[in-house]
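Take this structure, written in structure tokens, and hold onto it; I'll ask about it next.
Omission of a single protein chain aside, the complex is shown with its protein chains in their original locations.
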Amino acid sequence: MRKLWMLVAVIGLVGAVLAAPQSALAAETELQLEGSTTVGPIADAFAEEFMRNHPDWRITVKKTGSGDGAAALVDGRCDIANMSRFMKEKEFKNAVDNGVFPVAHVVAMDGVSVVVHPSNPISELTTEQVRDIYKGKYTNWNQLGGPNLEIVPISRDTSSGTYETFHKLVMKKEKMAGGVEYVKSNPQAHSRVKTTQGAIAYVGLGFVDAYVKALELDGVMPSQKTIASGTYPVSRPLYMWTNGFPKLGSPTHAFVTFHLSERGQEIVEAKGFVPITNY
Amino acid sequence: MNRRRISDKAFTIAAYVVFGLLTLALLLVLGPILVKGASAVLFRGTVEFRELQMDEHERGDAQALAEELEAAEAARAPVFQMIAEFRRGIDIDPLVEQAREANRAYGDLLRDQNVDRDVYRDRRRAARDIRNTLIEAYETDQEAVAHDKLDKVLAHREDSIFRDTPFELIFEMARDYRRIVESVDLDHRDEYGRALDEVLAALRNLLGPLPGEEMPALIMNQYGATRWDRAQVHLENVLWAEKWVPAGPNKPMVKKRVPREEQFAGTSLAPLFPLLEKDLDEMLRPRWTVHWQYFIDDSKASHFFGGVGPEIIGTVLLTILAILFAVPLGVVSAAYMIECGGDNPAILVIRTCINTLAGVPSIVFGLFGLAFFVVFLLPWLGLSEGSSILAGSLTLAVLVLPLVIRASEEAIRAVPHTYKEAALSLGAGQFWAFVTVTLPAALPGILTGIILSMSRAAGETAPILFTAAVALGPIPESIAQPTRALSYGSYDMAVGDRIAAMVPHKQFGMVMTLVVIVLVLNLAAILLRARISRKLRG
Partner (left out) sequence: MANLPPDSAAAAFGRPLLTTPGELSLTNYVRKAGRAVLFLLTATSVLAVFLIFFFIIREAWPFIAKYGLDEMFGSTGWYPEADQAEFGALAIFAGSLYVTGGALLIAGPLGLLTAAFLSDIVPFQARQIIKPVVELLAAIPSVAYGFFAILVFAPFLQEHLGMATGANALNAAILLAIMALPTIVSVAEDAMMAVGKDLRAASYALGATRAETVVKTIIPAAHNGIIAAVILGIMRAIGETMVVWMASGNASQIPSPWWDLREPVRTMTATIAGDMGETVKGSDHYRALFTIGLLLLVFTFILNLITEYFLHRVAKRAGGMKL
């Protein structure tokens, strides 16, 4: 008998949850963001700032990759797509077919930094050398003047915007070897390099910290200065895409123009990326 | 004979060893998770933690907190003083700016006094020259030159044109700087500057933003170390500088630790480090805290602060809905198969299908959930678009259905025939006999099955990956929205988050919460089953 009452109580509870708030959503503000794991931390920080100032706003950020962000925008499943690369032709076509007209907003500049474990004495490589590492030509660091340690090349998944940039500007569109480990996101790549002595990976500038060592690429060290000036060879803009230009004064508009404010740029810089203005 | 005996003994020993290995594996897997995770709730919290709780959640005694903060500030004051003083010698930009400011103020004063044009020009030139000499004194890295320039500046100290004007500040600054030059080694100013930056970064992690600094943009930088164990780590970073030094021609570099006291030996900053070490507990005032609010708080700054409340809610919602869908179907199916089934070939097909369902990999369930519920059924019914709790729980329901059916079947079969026959002989119909006699008798067994299914549904990640889960988002307001969940959140924190790596207790805390929930459910099921078997054995 006691168990029956428990069951009734549980059903009552669930019923209450299900029945209750279906109505009150009319006046609420909801923003859905999906996409890149590189832009993700910026979007997260913006979202927190907005929800702090507008407690009734609900902002969701999903970070599964630039490709998913584009797909979600095309399907109408999100308001803003975070992408660390420009949209592909396929995606534009899909969008227009669906009546969606993507507009890009550049919120920050980023440099794809090649990182190794801090104990690796190597401090610079050329893009050719990096390309050859990922093609499997070099398998041991001592072939490049480093210690006798097996190279563990780590790459982002093939649908990632970071991967696209690396693929275009460093790999020159050549294929990577099969033995390359694939990780899902910038933080995962960072954590693999942090814990594996022989690892080499590429991450967004915002993910370079004391636990990994950024290499000079063709003699240029990735930093806010070299990226902003364009001297670092693997720089790229970070985008937030919307369907058309958002209505002035709408929450979407506020969100995608937040990076132009001083506070927004502070946040961009605090996250380790390169602000696009000299605020 | 001996060989057979030996192999027998070896066999027995091997069996015990294997079992020991299993227990060891269980402890190794659960141990770190439970212990480190528990430290998310039970830890030594510092005054920064209590400040955070007050600012964000208004928890705690405001009066006591204010007193504590005062005491902590008093303890920290010497540290900040030493740093400020040292910085004056290192960081010349503010000083240069100040000098320029003083000169401008003097110029304004002269204009206000409406002096004669030539006099104005001469005085301003004199002031400018003195200012430039001072700035040169700041910028040189040779002590002799600095002293020389300072002497030149101070030679004009008594000039009447500067008396009682803002320009007197320049002379104060010159006197000040002379003192600093004597204590700082100007040659190494750049080096000191860099080392100081590292120390300051670690110090900010330890004590929060330095007084006079602007409030940082991100909340995670606005407070110092909130836990004593993290404080110790940051203290290490302050007290020791780490460098990677070559270890040999073919080897990777090794870490070398240099005490910072040595780095700054002979400067005014050297006593900072032993002072910090000695008085840290005064500055942070750690106290054992039981932070049970961890289970109801939302996470802040991507889990740097806060708790796992929304994840727990998400997991509970998904699990309960899945059970709601699966249990009626499952119990009815089991009852039907036993009561009305028999050797019908249809029943054989149904059983095969149930076994098939039990064997389908969880990721295939996820694909099915995506292809059927998310893309097709729910939009068609107009119930939701895209990921939702509804889609996720329906997928989980299909996953646990075979478990419920099997457990219910076992439970119903275990009820002695005599019960049913007695009911029938008293005139009850078949259906009535089942509902009032067999089902209640089988209920404990069915409940065991339900509890085990709940534990399975709560722990599954793959089925909700594409159907219901998001990593960061608001608490869902209806079941037509996606949600966070403990299982997906644990995955995300283990591999996804760089911030999570800074707060390992939060990583482990989330997975510990999941494991504890699952373990509690399983232990409940085990106890229930033991009670049943005791009862049935009589």
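The chains carry the letters A and B, assigned in the order they are written, with residues numbered from 1 in each.
Here, a contact is a pair of C-beta atoms (placed from the backbone, for glycine too) under 8 Å apart; a residue touches a chain by one contact, two chains touch by 3 or more.
Everything numeric here is computed off the predicted structure, so don't read it as measured data.
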Open item on the list: Among B:42, B:74, B:155 or B:363, which one touches the chain that has been omitted from the display?
Closed with: B:363
- [ ] Extract the touching residues of chain B with respect to the undisplayed chain.
- [x] 4-5, 7-8, 10-12, 14-16, 18-19, 21-23, 25-26, 28-30, 32-33, 329, 332-333, 335-337, 340, 346, 349-350, 352-368, 370-372, 375-376, 398, 401-402, 405, 429, 431, 452, 455, 458-462, 465-466, 487-488, 490-491, 494-495, 507-508, 511, 514-515, 518-519, 522, 526, 530
Open item on the list: Counting contacts across the full complex, list the positions on chain A that touch the omitted chain.
Closed with: 64-68, 70-71, 74-75, 90-91, 94, 149-150, 152, 157-160, 173, 175, 177-184, 192, 195-199
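Following the convention adopted for this analysis, only the chains that are shown with their structure count from here on.
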Task: Whole-Å gap separating chain A and chain B, where each centre is the average of the chain's CA atoms - done: 20
Open item on the list: Which stretch or stretches of chain B touch chain A in the complex?
Closed with: 216-219, 221, 244, 246, 250-255, 300-302, 317, 320-321, 324, 385-386, 443, 447, 470-474, 477-479, 482, 495-498, 500-501
TODO: Note which residues of chain A are touching chain B in the complex, please.
DONE: 3, 10-11, 13-14, 17-18, 21-22, 24-25, 37, 41, 44-45, 47-48, 51, 58-63, 75, 77, 117-121, 142, 146-149, 183-188, 190-191, 194, 197, 207, 209, 263, 266-267, 269-271
